[in-house]
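Complex shown without one protein chain; remaining protein chains in place.
Naming follows writing order (A, B and C), and every chain is counted from residue 1.
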Amino acid sequence: MEDEEALLTSTANPDTQIEFEDEIQDWRNLTKIKDTSLPKRGEKDYEPDGTNLQNSVLEESRNSMFDALAGDRSHVVKQHVKAIWISSQKRGLITKPKGSFLQTCGVIDSENKCWLRPEEFCYLAERGSIEPWFEDKDLAMSIEACYAYCFDNDDEIDEYHVYSYLKRHGFIVMKNEEQRIIPKLQTISPMKRVYSQLLKWINYFTLPNLITNLFGHKPYPFFQNLNFTSKKFTSYSQIYNSIKLIPFRSHSTPSTQPQPQSSSTQSKLIPTFNIWKPSPNFSKKSPPLPNFQILVQNVNKYKLPTLKQLHDLINSTNYQNKHHIDSDQSKRLKNGYGFVLIATVDYGIINIVKLSEADFGNENVWYVPGPKPQNKKNNGKNNKNQNNNNNNNNKDKNKDKKGKK
Amino acid sequence: MSKRASLGQVHKYSLPVHPIEVPNIVPHNPISWVQFLIAYWKGVTVVQTTTADFVNGQFLVSNDEDIKTLWKNGFFGKGIFSRSEATWYDRTQKRLGLGEFKNLTIEEITAIRRDERKKFKKERAKLEAKQAELKKAGIVDPFIEERLELKNLRDKDIDVKVERTIDFRDDDQQLLVDGKLQNLETLELFAAEAFFLKFALNAINIRHNDQPISTVELFNKLSSSKVDDLFIMNYVVYHHYRSLGWCVRSGIKFGTEYLLYKRGPPFHHAEHAVIILPNYKDEQQNEQVAKDFVWLSSISRVIGGVRKNLIIVFVDIPTQEEFDSCETLEEKFKLYKINELLYRRWVANKNRD
Amino acid sequence: MSIPLVDQVQQNLLFQQLWTQVTPIKLSNITILQGFPKEKLISDDETNLNKEFVLPIKLKDEITPNMLDQVFKELQGVKRLVLGIVNDDGTVVYYIVHDGVYKPKKN
Partner (left out) sequence: MNKEEGAMVTDEKLPISIINNKAFIFDLNVIKKLRFLGIGGVLSGTLPTAPQQNVFLGLPLQLMIEEVVWLVENEYAYLVPERDFLNDLIQGLNNDDVLQIQNEKQKLMDLEQNEKLIQLNDKLDKLGKNNTSDETKLKNINQSLSIKIFDNSNNLKNSEFLKKTILQNKLIQKNLLNSLNYNNLNYKIFNHLKLKNYFLAPGLRFGGKFIGYPGDPLRYHAHLIINTINWNQDIGLMNIVNGGRLATGVKKVWLIGSERDDDEDEQEDEQDEQEEKDEKVRCFSVEWAGFG
C-alpha cells in the first residue's frame, strides 16, 4: 500500500491511533473499569441535537461522574496510618509505619520512623492510604491543604501529577535525587570490539578487496571534480563509501564538537524520577537500576531543550540495559541507543515521549544483490536473507557479490 | 512473483553510477582469478549522465530517457503530474481511451480505493440519519447489527477490478495534436537532489538560461552565504542519508522534510521521517529558536499515525568565520555535523511488563 | 519551459487533479485560480459542483492570518479557499481554509 493509503486507512478509524486515555470517557463505564477490564470506548455523538434522549444521556453521564467524585477517601481504623507534614523538612513523618505502600514509598530512619517525600505524602493522602496531619495543630489536613503546603512551586505540582500518573499505572517511582552525573560506561564491550576489529581485517583480505587495495584505489574522491569513470569501483559499497562526507555523531564516540561554555544560565537538566516496572521483590533500600528515567516539563512554560541539554540529559541517565544494542539492524534504527523519557504536561494532561540517540551513520542500508539464484522463484527470498546478514553488524561485509557472469 | 523479479531487475542500480561487474573469485580456482582480473582491467565505472534545466528555482528534466534513467537508478525526481514516478502519459492515454490497456498505476488504484471508501461513508451517513430520526422518537440504537456489517465492509480489502471508462473533458482538447497525446509531464528534482547528482555524483548536467552551470555557481544560486542557510542544512542531511544507501524523498505530505526508504518506494514503505533543526554553538541562540512541545506533538501524531519513525536531525552549525575560511564546498560541508534523535510517544501501558 | 507558480498550480489542477475550467483571477496583490473540481470538495455540500478558489503558494512562503483575511475580503461572500501549496519537488498539496469556525465533516 502507498504511504498515503496507509494514512487514509489508519485514520479512517481514529480509534487506532488515539490512545484510550486520551479521550474523555463516559463515566457510566466506570463500574466496568473496576471489574478489571477496560470499558469499550463509549459511543459519543457528533454534536448536540437538542433531543431529550441526548440530554438525558448526558445527564446520566454527568451524574455518574459526580457520584464517582463523591466517593469516600478513607481507610479503616485497623489500618490507620497518621502522617504528619513537617514543613521545615518538607517531609511527611509516619511515627508508626505500617502498610503495604511502605515497600515502595518513604525512607525509614534509624528510629524506625518513615519519612515521605512531598509527592509520596500527597499521593498516599489522595488515594486515602494515610491520614495527613498538621504539625502544629492537632488537626487532619484536607487534600486542599496538602496541595497548598507540599509544593513550593508550579514545577513541583507538574512533577507530582506525573508521579501519581505513573503510580496509578502500577510503576514504582522514586525521585531521582542523585544530582551528580553518572559516568558513562563503555558502550562496546571489549569482546565485541576485538570481534569487530577481527572482522574488519578478515574483510580487508577478502580477495576482491585485496586486489582493489593493491591497485591503489582510494575510496575518498574529490567532490566537484569527481569522475567516477576514472575509478575502478567493483561494488556499491565502494561507491557509497566514496561519497561519504558529512560527519555525524556516533553512539560509540559521542563527544560533540567542543561547544564553548555559554554564558547562559540555563541549568543542566536531570531526570526527575526513576521508574521501575512493577515487581513484588522490589527493595527500596537497595533498588536495582531503574527501568526508565523521566524528566517532567510543562509545555506552557518550557520548550524542547537544546541539543546539548538533551545530550547531557541522556548522558546523565543510568538505567537497566542502557548499553543493550539490538542485533537486528532495523530494530537498532527504530529504537536507537541511550534514551530518556520526557513527560510533557499541559494542565495535568500528560503525554510522555521517548527521546533516544540514533546513529544512522553507522548503518549502511544499500541494496546488495544476493548470490545467483537457483531459480527465479527464490530470488526475492535470497535477497532478503542476504540483506539481513549484511545488516548484522559489519558494514564492510557489504561487498557486492554480483552473481552474474 | 515474476513482476517482483523484474522490478528488481529494473532497479538493479541504486545510483546512476554503476560498479564494474566482476565475477566471483574462487580461491582454489586460478581461472577465476584470471577472469576477475580481465573483467577488472576492461571494466569502467559507468556514470549515467542526465540533463536538467534550472528555471525559476525548479529543476526540470524533460528528456524521456533521462526521466527513466533518474527514476530507475535510485528513484530521483518526481513526475510533475504524478505522485512519484512520471506516469501521467500512460494514465492519460487510458483515461482518454487511447493506446492499450496496461497495468493500473498507483494513482488509479488509489482513486478506486477512495471511491469505495466514499461509498461506505455514504451508507454510514444514511444509517446515522436514520438513527437520529429514531432517537428523536426516543428509541436507542437499534442498528448494532447493521453497523457491524458496515464495519466488515470497511475492513474488507477493497477489491480493485476495473472496467475502463473513458473520461474526456473539454480541457483535454489542448492535449491532443493530430489525435495524438502530447506528453506534458516533466520530471522535477528538488534542490538537494539536483545538487547531489551534480556535486556528489557528477551525473547530471545542469543548464541555466541554456548555459551549463558549474557546481559552485549552482551552489551560490541555491544558498545564501549564510552559515545556517536552509539549503545547506537540508543538503547535508540529504547527502548523509543518500551516502548510507537510503532513498531520500520529500516528506511534505506528512509535514516533514524527508522520508527515508530502503532501496526505494516500490520495494519498501518509508520507515523513517526526518525533520531538521539547527544546533548553533551559542546556547542562547539555540534557546531562542527552540521548538515547542505542542508543535512536536502534532508532527509525531501524524508520523505515528502512519507508523513511521520520527528522526529529529540537529545539524551542528559552524561559525560564519569557519565557513568562510573554507576553500572548497567539500570542506564547507564537512563543518556540518549530523546529530540524530528519535522522538516517539511512550505509552505507559505498553511498557509495564 | 518556465513555469511560474500560478501556471504550475493551474496545470496541476487541470492535468493531475482533473479539475475543469481552471482560470486565473487577478486580485489586488496576487493572482488566484478558480475552477471546478472533479468531485465535490466537501461531501456534505448540497449543490453538486461548486466553483472553488485556489491560492497558489510556495511551501517556504509566509502566510499570516492577515493575508488570509485580505483574500477573503476581496472574494466577497466566498466561504472557503483552497491553498495549493507547492513544494520544491513539484508536489502540490491542497488544503481547504474555511472562513471562520467550521464544523468538520461528519464522515
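Just a few scattered comments:
As a convention for this text, a contact is a pair of C-beta atoms (placed from the backbone, for glycine too) under 8 Å apart; a residue touches a chain by one contact, two chains touch by 3 or more.
Everything numeric here is computed off the predicted structure, so don't read it as measured data.
Just so you know, the chain we are not showing touches A, B, C across the whole complex. Screening B:252, B:277, B:311 or B:335 against the full complex identifies B:252 as the residue touching the chain left out. Mapped onto chain B, the footprint of the missing chain covers residues 114, 252-255, 293-295, 297-299, 301-302, 305, 348. In the full complex, chain A makes contact with the omitted chain through residues 7, 10-11, 14, 17-18, 20-22, 24-27, 30, 33-34, 38, 44-48, 54, 57-59, 61-62, 65-66, 68-78, 80, 123, 125-128, 131-132, 134, 137-140, 142-145, 147-149, 151-154, 156-157, 161, 164-165, 168-170, 299, 344, 346-349, 351.
Seen from chain C, the chain kept out of the figure touches residues 12, 16-17, 37-38, 41, 57-66, 68-69, 82-85, 91-105.
Definition applied: only the chains that are shown with their structure count from here on.
One inter-chain figure worth recording: chain A and chain C are separated by 41 Å, centre to centre, where each centre is the mean of the chain's CA atoms. Separating the CA-averaged centres of chain A and chain B is a span of 29 Å. Looking at chain B, one finds that residues 253 touch two or more other chains.
Of all residues in chain A, only 1-8, 10-13, 17, 19, 43, 49, 51-54, 165-166, 169-171, 207-208, 211, 222-229, 231-236, 238-240, 243-249, 256-257, 259-260, 262-264, 266, 277-278, 291-292, 297, 299, 302-308, 310-311, 330, 333-336, 339, 341, 344, 346, 351-361, 363-367, 369, 376-377, 379-380, 383, 400-405 touch chain B in the complex they form. Considering their complex, residues 53, 55-58, 60, 62, 77-82, 88, 92, 118, 121-122, 124-125, 128, 167, 169-171, 175, 184-185, 188-191, 193, 230, 249-250, 252-253 of chain B touch chain C. On the side of chain B, the complex with chain A involves touching residues 1-2, 4-5, 8, 12, 14-15, 17, 19-25, 27, 33, 36-37, 40, 43-47, 83, 106, 110, 113-114, 117, 132, 135-136, 138, 140-141, 154, 199-202, 215-216, 236-237, 239-246, 253-254, 259, 262-263, 269-272, 277, 279, 281-284, 286-287, 290-294, 296-297, 300-301, 304-307, 309, 311, 314, 316, 328-330, 333-334, 336-349, 351-353.
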